[in-house]
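Apart from one protein chain that is not included, each protein chain of the complex appears where it belongs.
Here is chain A:
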Amino acid sequence: MFIADIRKEFYEVVANQRVALLVAADIDALCACKILQALFHCDQVQYTLVPVTGWQDLGTAFLEHKEQFRYFVLINCGANVDLLEMLQPDDDSIFFICDTHRPVDVVNVYNDTQIKLLIKQDDDLGVPTYDDIFRDEDDEEGGDSGNESDEGSEPSGKRRRFDEGAVERRIERQRAKREWEARRREILFDYEQYEYHGTSAAMMFFELAWVLTKDTKDMLWWAVIGLTDQWYFKAYFSRTNHSCFFYVTDIATMQRHVSRHNHRNEDEENSLSIDCMRISFEYDLRLTLYQHWSLYESICNSCYTSCHFKLWTLNGQKKLQEFLADMGLPLKQVRQKFNSMDMSIKENLREVIEESSNKYGMKDIRIQTFGVHFGFKNRFLASDMVHATAALLESTEKDESDSDNFIKALDSLSRSNLDRLHSGIDQAKKKLIAVQQTVASCICTNLILSQGPFLYCYLMEGTPDVKLFSKPMALTLLCKYLLKAFVHSTRNKRCKLLPLIMAAPKDVEKGTVIVVGIPPESETSDKKNFFGRAFEKAAESTSSRTLHDHFDTSIIELKTEDRSKFLDALITLLS
């Protein structure tokens, strides 16, 4: 059931208890976890933090902790599956689920006792009404079963007891029941066929903090990072509107909080210490990590600019040089670290770039985002933090388990662990360069094949940096960039509307590949992802050995040998 008052029904319930926090491995969940941890520290609530990377992890974690804990808080996992059936908990376990995965499973919505959803109940969810899917069987069947049992126990002679009316009524009831069931299947199919994401979990917990008036700038910053993560790594979708719409309204909400915090402390005479955190709302460039890199590298490795210029072609490189010349930026300046560029260039950089990029067809080079500034040296944009933390979370160094990476990424979000953040930024730079190079090589060698209803690309084992792409978030990022680049480079109009499936080797010893499917690139950004169900059906029909472990149903693991028959099944399914 949906929680109406998050303070009374969630926080005050768990405030005096011991809580188990089961957190999924994505940035939004990390931020939400940080906010909740800070709140728990304020009120000295005892909790245990367990990172989970998939359904199996969730199951094991639950089994380990179900003896000691009654209250479980699940962050970014668990809403899109029938949780009670999966975990088989005792009757007194209570689950608080704050998840951005949609659609929310109907059992979770209509369970009144054990499942509490920390999700805003707005019309966008489109949950089918109770009567459409559940039916109190007792009343209907009572009459029937009474009759039938009578009929069964008595010898055939008693059948003469049935008059025409009763038989007709029974036939009517059965027909109505069949119709109702058919409609129910249809409604459920419509509801569950597309996977998408809702508002950020971090924002939900920030609102809790706000209601408790315990919100600090740190928490606000984490909420902003969670929101930015939704924009970068996930499909942000609304059934009725553009996806950008939700981002814009959420940004407006965050902006109100930011100005409230800024007004609280600043005024002319009593200025704040330089060490205090200042969050500002910026209309900044869409160049990834440009303040921690050189401008040139950032332009080459950002998806937006690289796709518009088509930087994998010679022509594209020339256009880039023209672009830089048009803005009057000398190459020497542009290639050195951003912080060492001349002040005269840095001052009007954003406006200059916006003007020139309009001439080259890049209308949205600036987007509304947030930046933070504390101490004398430390300035970060929200997108920088997202990339850095994602790189730390999915770091492929040896001897590092998933939970180590999780804890490191969690630490990097605190202001006191700046060196970890900087190492995250370095790893993010390497990852971005790898992504761009892979995209360039895929486009130039035509590795993307059109299979009919979708595009398909397979990364061979020897590809450089292929280990980076054995992780789901990195592979999804590559997928998105690749699709954008492909759409910009192909001339085939039909191919521009196709979704993309990408496969990369995941575990060489076990012989598995990771398969990711993303929806087609479209202007309206209706990012409906139907691959979850499609993958399941295809796997069933070909009995391929797949593992649907990830919380996003559009990411699966598959045995390398079953790849071709799985693909064939998908093609037949989707055409």
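Everything below uses one rule, namely that contacts are C-beta pairs under 8 Å (C-beta built on N, C-alpha and C of every residue); 3 or more make two chains touch, one makes a residue touch a chain; residues count from 1.
Criterion: contacts and distances are computed from a predicted model.
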The complex's invisible chain, by UniProt name, from "Electron transfer flavoprotein subunit beta", "DNA replication complex GINS protein PSF2", "Mitochondrial import inner membrane translocase subunit" or "Histidine-containing phosphotransfer protein": "DNA replication complex GINS protein PSF2"
Chain not shown: contacting residue from A:N16, A:S273, A:T445 or A:S575: A:S273
Touching the absent chain when the full complex is considered, from A:C42, A:V167, A:A182 or A:L331: A:C42
Selected residue (touches chain absent from view) among A:T216, A:N378 or A:Q437: A:T216
Residues in chain A touching the chain absent from view: 41-44, 213-214, 216, 265, 269-276
